[in-house]
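A single protein chain has been omitted; all remaining protein chains appear in their positions.
Per-chain numbering from 1; labels A, B and C assigned in written order.
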Amino acid sequence: MNFDFSEDQKFIQEQARNFLSAECTTARVRKTLEGEQDYDQALWAQIVELGWPATAISEDQGGLGLGYLELCVIAEEMGRALAPVPFIASVYLATEAIKLAAGKAQQDAWLPQLAVGEWIGCLASVEQAGAFNPEALKCSVTDGKLTGTKTAVLHGAIADKAIVVATEGGKPGLYLVELSQAAVSRKALKCLDPTQPLAELVFDQADAEKLAGDIDAIAAISKIYDRAAVLLSFEQIGGCDAALNMAKEYTSARYAFGRQVASFQAIKHKLADMFVAKELARSNAYYGAWALSVNADELPLSAATARVSAIDAYYQCSKENIQAHGGMGFTWEFDCHLYYRRAQALSLTLGGSPYWKELLVERLLNANAA
Amino acid sequence: MNFDFSEDQKFIQEQARNFLSAECTTARVRKTLEGEQDYDQALWAQIVELGWPATAISEDQGGLGLGYLELCVIAEEMGRALAPVPFIASVYLATEAIKLAAGKAQQDAWLPQLAVGEWIGCLASVEQAGAFNPEALKCSVTDGKLTGTKTAVLHGAIADKAIVVATEGGKPGLYLVELSQAAVSRKALKCLDPTQPLAELVFDQADAEKLAGDIDAIAAISKIYDRAAVLLSFEQIGGCDAALNMAKEYTSARYAFGRQVASFQAIKHKLADMFVAKELARSNAYYGAWALSVNADELPLSAATARVSAIDAYYQCSKENIQAHGGMGFTWEFDCHLYYRRAQALSLTLGGSPYWKELLVERLLNANAA
Amino acid sequence: MDFKDSPEQAEFRAEVQAWLKANAKPKTKDTVRGSQENRYKEAKAWYKKVFDAGYACIAWPKEYGGAGLSQIHKVIWSQEVEKYDEPDGYFVIGQGNCGPAMMHFATEQQKTELLPRMASAEDVWCQLFSEPSAGSDVAGLRTKAQLQGDKWIINGQKIWTSGAQHSDYGVILCRTDPDVSKYRGMTMFFIDMKQPGVDVQPITQMDGGSHFNEVFFNNAEIPDSQRLGDVGGGWGAALLVLMNERLAISGIQPDGFPELLKLVQSLDIDGEPARNNPLVRERLAHWYCQHAGLKASTNRMLTAVAKGGIPGAEAALGKLVGAVMNQDIANYVLQLLGDTGAISDESLAEQHAHFQNTVMFAPGIRLAGGTDEVMRNIIAEQVLGLPQEPRADKGIAFKDIPSGNQG
Partner (left out) sequence: MDFKDSPEQAEFRAEVQAWLKANAKPKTKDTVRGSQENRYKEAKAWYKKVFDAGYACIAWPKEYGGAGLSQIHKVIWSQEVEKYDEPDGYFVIGQGNCGPAMMHFATEQQKTELLPRMASAEDVWCQLFSEPSAGSDVAGLRTKAQLQGDKWIINGQKIWTSGAQHSDYGVILCRTDPDVSKYRGMTMFFIDMKQPGVDVQPITQMDGGSHFNEVFFNNAEIPDSQRLGDVGGGWGAALLVLMNERLAISGIQPDGFPELLKLVQSLDIDGEPARNNPLVRERLAHWYCQHAGLKASTNRMLTAVAKGGIPGAEAALGKLVGAVMNQDIANYVLQLLGDTGAISDESLAEQHAHFQNTVMFAPGIRLAGGTDEVMRNIIAEQVLGLPQEPRADKGIAFKDIPSGNQG
C-alpha cells in the first residue's frame, strides 16, 4: 500500500513544472486567450519535443512506454500552467480512443504519428445540450461516408483528424476523419475559455475510417471518458493549487484596516475551505490514477468520483480566488479569470457535474449490490 | 401595499411574548422534555384562558373573530417560547380541519368547544415513512367504523379527539374519532422532541363521524397542510430568533484569546448567516401570512415557500447556535438542544423539506404556466 | 398586512401601466443588447421621457424634479417598468447615491439647480469613493484634498467608478487631514468631472466589458461651496450615501432566478423537458425560496421606509444573497448543459448567452458595492450589534497605519 507517486514520477513532475513555469507563463497564455493565435503552436512543438504526448504510448508503438501515472503528473502541471495547447484533445481523448478502439494495424500506423505530434487529434462526440448520449446520435455513416454535425468539439477547429462517434446501420461506432477534406466544414465557437477552444464540425459525406478494434463502441466511449476524467482531474487539481496560491500570496501581501488581509478569519477560513476541497479532490484523483494505471475494476467508480470532486473543487477555488482578490480579481489584468475560465472549460468538457454524479451513483450502487 | 403587521397585531404579539416569557420559561419547558408530564396542562389552561385557541374562530362559532394574522403573531411567540402544549395539533390542525371540512352543524357544535379548550384535537394522517400520501391510505371506514393504524400523530397520546384521514369505499374522507373509546389503542412514541410528542394510534372498529362539509377530502387536506405550514413557519422563525439571540448573548459574554468570542469574524459571519436565513424565512412567512389571511390564490405557493425557508432557517440557526456555544452547547444543561430538537420536530411534522420543495415547484410551474 | 394596492395605489399603478403601454418598448424574445455607447444613449433618452412624464425620481420632492410621492409608489413604478425592455436602472448610482447626498448637504440653490437635471439624466453623476488601496476598507482612502484659498486641490486616484466616462458631476470622498485618525480626516464634495485634471480611464473587466473606470485627479479643483458637510465629516456623510446605495440596489440586484425559471420552462435536456427533471426541480425550489424571500424582504424594508424609518443595514442581505445566488445559478445551468454550456456565442447559447455572460460577470457583483465579507460584517456589527474586531488602525494618525499596499 502506497498512496503516493514514486520518486521517478515526482521527478518527471518537477521537470514538467520547471519547464512550464519558465515557458508557459500566464503572459504567454494570454496570447491565446486574447485571440492572437488559436493555440500556442510553439509551445505545442516544445511539448512534442519533450515527448509528453508519447508518455502513455507503448515503446513498440513509438511511445515512451511510461504509464498513466506519469501522464497524470504531467496533466497536473498542464493544468497548473493553463497550457493553451491541444493536449487534452489529442492526448487524453484521440490517442486513448485509438488505443482502445482501433485495430492493431491502425494503432501501429497512427500511434507513432501521435507520439511525435505528426498530427493533432480531437474527439467529436457531443451533438446537443446535456452530456453525450449514444442513444440519440444523429451523425451517421453509410458506405464509408459520414454525415452530420458535432458541436462543442474541443480543439476541433485546429485538429488534423477527429475521432467521430456515429452510427452505421443504427449501430454506434468510432471513425477517424481527416478534417482537411472538403466534405468537412468547421467553425470556431465563441466560448468561455478561448485557451481550450470549441468548434462545430459539419460533415457532408466525409470520408471516415472505422476504428477496427473488437471493442463495442459504447463501451469504448465509456472507457475513453473514464480515462480522460482521471487525467482531467489532475489538470483541475493543478489549477486549484495555482488559484489557491494566488489567493494566499495576494491576501498576504495586501493590507486593509492596518493588517494583512490574510490575517482576517473570513479570508483564512475561505482559504482553508478551498484547501479542503482541493485536497479531497486530490486524494480522489490519486485513487483514480492508481485505478487507471492498473486498469482496476475500481476505475469507473473512481474516475467518476475524481471528476465530480475536481469539478466542485476547481469551481470553488477559482471563484473564491477572485473573491479573495477583491475588486482587482475582477479585472482582465489580473490572472484570476484565467483559472476561473479554465475551471468552467474543464468541468464542461466530457459533460458536467450532474451527468457524472449520476454515473457515479450507478457505479456505486452496482459495486455495492455485487 | 403594507408588508408589516398592524399596531394591534403587534400589541397582541407583545402581550403573548410577555406572558410566555414570564410563564413558559425554558426551566418549565424542561419538565415536559424530561418526562415529568406529557404536556404542560397548567400552561395549556392559561393559554385557553387567554383565548388563543379561539383566535381564528368566528364570533358566531364561539371564537374571538380575529384572523390568521393574529394567530401568526401568537404562533411566533409559541415557537420562541418552545411552549410544550398541543397548540399545533389542536389549533392549527384539528380546528382548521373542522373549519374546512366539517358540516355547518358539526362546526357549530365543535368549534365553540375547541375555542374554550373543552377538548384537545389532533390530526392523524400519516401511515408510513415519507410525507402523507392520500393515494396509499390503508385506514378505512365501513359502516361508521374505522380500522387501521396511524403513526407520528402529533400530541396523539393526549388528545381527546382525532381528525383521521381514511377511505370509505375507496374514497378518502375525514373523520372525527373519540380517542377515549375502547376500540382505540394508542402508544406514545419516543421521539426527538418530547415537548411535541408523537403517538401511534391503532383503530379497531372505532366509531368515526365523517366530517360532512362539501369539500373534497384531498383538497381539504391540502388546504389544512397549507394553512398549518404558514402557522408553523411563524413558530419556526420565533425559534430562529431565540436561537440567534442565545448565540449572540453567549458569544458576546464569553472570552477566548483575550477577547470576546463574538468579536471573531468566524463567529460574526456565522451569526450573520443565521440572521440572513432567518430574515428570508421571516419575509416568506409574512407573505404566507398575508395569503392565508385573505385566502389569496397565492396561498399554496407562498405556504410551501414559507415552509421550506423556515425548515432550512431553523435547522441552521439551531445547529449553529450549538456550535457557537462550543462544548457547553452540547450539554443537557444548556438550552441549545431545546431549539435544535424543536427545529427537527417542526420540520418533520407535515412532511419534511423534500416533500414541500416538490409541492413548491409544482405550484410555481403551474402559476407561471397559467 | 396587505400585499395588494390600496385604491389610491391601484389608481397610480393603472396610470403608470397606461403610460408605459404607450411609451415603453415591450420585451421581445430576440432582444440583443447593443453596444455600451448605444445603451447609454438609449438610457439618456428614456430617462428624459420619464422625467417629462413626471415619473422620474418618484419619491423626491417635486421642486427637485421628483414626483413628490412615496417609496411605495416607486416600487409600483419599478414593478411595472420591469415588464418592459427599458434601461430604467441605468443611472441608479447618481439618483440613488448622489441624489440623497445632495439632498442632505447641498445648499438650496444647488439643489434647485442640479437635482432636476440629475432626475432627467441631463446631468449624469458618479460616485468616487473606492481607491486601489481602499476597497473593503473604504476609509483607507488617500486621494488628497488640500485647501488653497476657497478652493480644494484634488490629487489621487479613484477606482471602480461606474459611468465616470459619461459623468458631469461626481460625489467624491477625499482625505483632508492625514494627521488625525482615519475616520476623522475625510471630507465629501461634489466635483465637476469635465474640468482639466480629471482623467477617466476604463477598466477592462475579466468578462471583457468595461462598466467601471479609474479616475485620476491631477490638481483638479473644487470650490469650497461644493463641500458636502463639514470638513472632517466625510465618513458620516459617506455612510449615509452607502446606506442609500444599498436601498437603491436592493430592488434591482439581479439574483438570476427569473432567467432560470424561464430556461427550465423551455429547455430540453437529452430529449426530456428540464422542468420534469427532479434535480432541476429541487434547485428551482431552493432558489425560489431565496428569490421570494429577497423580494419580500425588500418590500418589508420599503414598508419601514415608507413609515418614516431610515433604510437599515438589513439591506446588506439582499446583495449578499442575490450576488452569490446569481453566480451559482449560472454555473448550475452551465453544468446542466454539459459540453455545450461553454459556448458563449450570443446567437447560439440560450437566452443570448445570459448564463455564460453571468458566470463571467457575477464575480464582480459579489465585489462591487462591498464584498460578501463586508456585507457579513455590516450585518454582524450594525444589525446584530456584535463587537468589532480589535483594530490595528485605531487611535493612530492615518499616515502611520501599517500598509503593504502600493500607492
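One rule holds in what follows: a contact is a pair of C-beta atoms (placed from the backbone, for glycine too) under 8 Å apart; a residue touches a chain by one contact, two chains touch by 3 or more.
Because the structure is predicted, anything quoted here is derived from the model rather than measured.
**Student:** One chain isn't displayed here. Which of the visible ones does it touch?
**Tutor:** A, B, C
**Student:** One chain isn't shown here. Among B:132, B:234 or B:275, which residue touches it?
**Tutor:** Hidden-chain contact among the options goes to B:132.
**Student:** Among B:10, B:104, B:171 or B:259, single out the residue that touches the unshown chain.
**Tutor:** Candidates B:10, B:104, B:171 or B:259; residue touching the omitted chain: B:259.
**Student:** Could you list which residues of chain C touch the chain missing from the display?
**Tutor:** Interface with the chain not displayed, on the chain C side: 277-279, 282, 389-390, 392.
**Student:** Extract the touching residues of chain A with respect to the undisplayed chain.
**Tutor:** Listed in rising order, the touching residues are 1-6, 9, 69, 244, 248, 251-252, 259-260, 262-265, 267-269, 271-273, 275-276, 279-281, 283-284, 286-287, 289-291, 293, 296, 302, 305, 308-309, 312, 354, 356-358, 360-361, 364-365, 368-369.
**Student:** Could you pull out which residues of chain B are in touch with the chain that's been left out?
**Tutor:** Chain B touches the chain not shown through residues 126, 128-133, 136, 151-152, 189-193, 198, 253-260, 264, 266-267, 311, 315, 319, 322-323, 326-334, 336-337, 340-341, 344-345, 347-355.
By definition in this document, only the chains that are shown with their structure count from here on.
**Student:** Tell me which chain's centre, taken as the mean of its C-alpha atoms, is farthest from chain A.
**Tutor:** Between chain A and every other chain, the largest centroid distance is to B.
**Student:** Per the centroid of Cα atoms for each chain, what is the distance between chain A and chain C, given in Å?
**Tutor:** Inter-chain centre distance comes to 39 Å.
**Student:** I'd like to verify one number: the distance from the centre of chain A to the centre of chain B, where each centre is the average of its C-alpha atoms, in whole angstrom.
**Tutor:** 52
**Student:** Counting only residues that touch at least two other chains, what does the list for chain B look like?
**Tutor:** 264-265, 269
**Student:** Residues touching two or more other chains, restricted to chain C: which are they?
**Tutor:** Where chain C meets two or more other chains at a single residue, that happens at 373, 376-377, 389.
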